[in-house]
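As structure tokens, the structure follows; a few thoughts come after it.
Our next item is chain A:
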Amino acid sequence: MARNHVSATVNGDQVEFLCETGQTLLEALRDELRLTGTKEGCGTGDCGACSVIVDGRLVCSCLMLAVEAEGKSIETVEGMATGETLHPLQRKFIEHAALQCGICTPGILIAARSLLERNPDPTESEVRYWLAGNLCRCTGYHKIIDAVLDAAREMRGD
Partner candidate 1 sequence: MSTMLKYEKKELKIVGTRPLRPDGVDKVTGRARFGADYNLPGQLIGKVLRSPHAHARIVSIDTSAALALPGVKAVVTRDDFAEMPDEMAAVGELMINFRDVTRNMMAREKVLYDGHPLAAVAATSESVARAALALIKVEYEVLPHVIDVVEAMKPGAPLLNENQYTQGVKPKPDRPSNVAKRLEYGRGDVAAGFKEADVIVEREFNTKPVHQGYIEPQACLASYSADGQAELWTSTQGHFVFRAQCAKVLQMDVSKIRVTPTEIGGGFGGKNNIYNEALAIALSRKSNRPVKMVMTREEVFRGTGPTPGANVKVKIGCTRDGKITAAEAELNFQAGAFPGSPVNQASMCAFTRYDLANVRVVGNDVTVNRPKVAAYRAPGAPIAVFGVESVIDEMAKKLGFDPIEFRLKNAAREGTQTYYGPKLGPIGYVQTLEAARAHPHYSAPLGPNQGRGIATGFWFNIGNETTCSLNLQEDGSLTLVLGTIDVAGGSRASMAMMVAEELGIEFERVRPIVGDTSTLGFNFLTAGSRSTFASGMACVIAARQVIEKLRQRVAKIREVPLEAVAWKDGHARPADAKVAQFAPMSLAEIARMAGKTGGTIAGHAEINAQGAGPGFGTHIVDVEVDRQTGSVKILRYTVVQDVGKAIHPAYVEGQMQGGAAQGIGWALNEEYVYGDDGVLQNPGFLDYRVPVASDLPRIDTVIVEVPNPNHPYGVRGCGEVPIIAPMAAIANAIENAVGLRLCEQPFSPPRVLKALDDAAAAKG
Partner candidate 2 sequence: MARIALSSALAPYTDGVLELELEVANVRQLFQALGERYPELRQHLEAGIAVAIDNEIYQDALLQPIARDSEVILISKIAGG
């Protein structure tokens, strides 16, 4: 099977990989680049566990072909912390017990980050609707919403 050559930027690093046309960006990240922080929960764009940011847009990496990543800039959960310093969202998720099993956590963190980049001061309802594409079966969302609102507060500095 002829494989496509792709070069892209992932969390600021130049990467190159080969992929079959049918392979998704999610598979390329996990299987070719060994970035397994991005999870597959459904493969049909219904759970959000595979959320990543591509050229500033929040997308499901299971609904994007790896070949489409050519020349694109991709951000995953592995790129959220700066060295040893966690992103405020990451820290607040731990402090608020906003994660249990943790399988949905990387996708929710990425989605929440893209929300706060657009809207630094969201209402609870805005957070709930923005995160509606990210299923969590453990928490009932309560502590996740608290963590996102608290992180937003800290990032605004008020």
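On the choice of candidates, all candidates are chains of the complex that A comes from, given by their letters.
Structure notes:
The rule we apply is simple: a residue touches a chain if its C-beta (ideal position, glycine included) is under 8 Å from a C-beta of that chain, and two chains touch if they have at least 3 such contacts; residues count from 1.
Being a predicted model, the structure only gives us computed values, none of them experimental.
Here chain A is displayed by itself, and among the listed chains 1 or 2 from the same complex, it touches 1. By the touch criterion stated above, chain A contacts candidate 1 in their complex at residues 1, 20, 22, 27, 30, 34-44, 46-47, 49, 76-78, 80-81, 86, 90-91, 93-97, 99-106, 109, 125, 127-129, 131-145.
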